[in-house]
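Structure below; questions to follow.
Omission of a single protein chain aside, the complex is shown with its protein chains in their original locations.
Now for chain A:
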Amino acid sequence: MDLPKYEKFTKDSCQGIQVRGWTISTTKLPIFNSQEIDRLQKQISIPLPEMFFGNNKLQVTNEHGMIFELSPVDALKFVDATREGGDRVKVAYSEEWNHKSAKNHDQIKDVVKPYDWTYSTSYSGTLIRGLQDFEKTTDRIDIEKLKIPEPILFYDEIILFEDELADNGTALLIAKVRVMPSGFFILQRFFLRVDEVLFQLNETRVYHEFGTEYLLREYSSRENPYSKVKAQISKDKGNDISQLTDPDWVSSKLPKSKERDLILEKLRVVPLPS
């Protein structure tokens, strides 16, 4: 395929590419400072993750005025802030801890307002402005096509947030984008490891093939008990559990999503012919 005409740009902390009527860009800035945290904390009822990159974003716009974004602040709005959310997962030694600590708890009744402290989010992007809304579809992203080693015109990765869960694991939300001559592809991944408890991967894939009328979005959520994933570390690696910190490795060891558990959507990105 011939290379389309394209232009890459960098402006302050934003970098991106313009190609075939589309602009795809990433913004990378430091974690929130204390003033920014205070301001956001007034709107969001849960404590922010310890590394919160609130000013980072991945943005896609086109010549017809569509704006689609991956935003850390919006991602937090999809974290369960209720008591049920707080009860979903407890750290591995919670029961033992409560039992042994009970003698102190005559005086301590206060539990920090429960919320899903794993920051598990079902966020799959924000359509800031669309010609229409996302609609259900049975069309799938053609992964085989994405395996063709086309030239990469633009690649970048942003982090939205990370929390070490007080040494009980990791909650990490990142997004990657690549732009090829034939189209662009985005993967946003929420990776959760709670030591001795579970793994979870919530993935959103967004794909647009240049020249087509739609952008496709697929969301999947998979999880498996910690022990089942750990058991798949090959024996010759012995004690080395560092693979459990690698989202790609863990992803390959989680059960595949069933078709009916996927959320498949499409979005019209060019105006309807009048």
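Just a few scattered comments:
We take it that a residue touches a chain if its C-beta (ideal position, glycine included) is under 8 Å from a C-beta of that chain, and two chains touch if they have at least 3 such contacts; residues count from 1.
In this text, contacts and distances are computed from a predicted model.
For the chain that is left out, the UniProt protein name among "COMM domain-containing protein 8", "Protein PTCD3-like, mitochondrial", "Exosome complex component RRP41 homolog" or "Serine/threonine-protein phosphatase" is "Serine/threonine-protein phosphatase".
Touching the chain that is not shown, out of A:195, A:209 or A:223: A:195 (per the contact rule at the top).
Remark: the omitted chain is touched by one listed residue; of A:14, A:159 or A:264 this is A:159.
Only one of A:68, A:117 or A:191 touches the absent chain when the whole complex is considered: A:117. Residues 29-34, 50-51, 53, 86, 90-91, 93-94, 96-98, 100-101, 104-105, 107-108, 110-115, 117, 143, 146-147, 149, 152, 155, 157, 159, 162, 164-169, 176, 178, 187, 195, 239-242, 244-245 are the ones on chain A that touch the missing chain.
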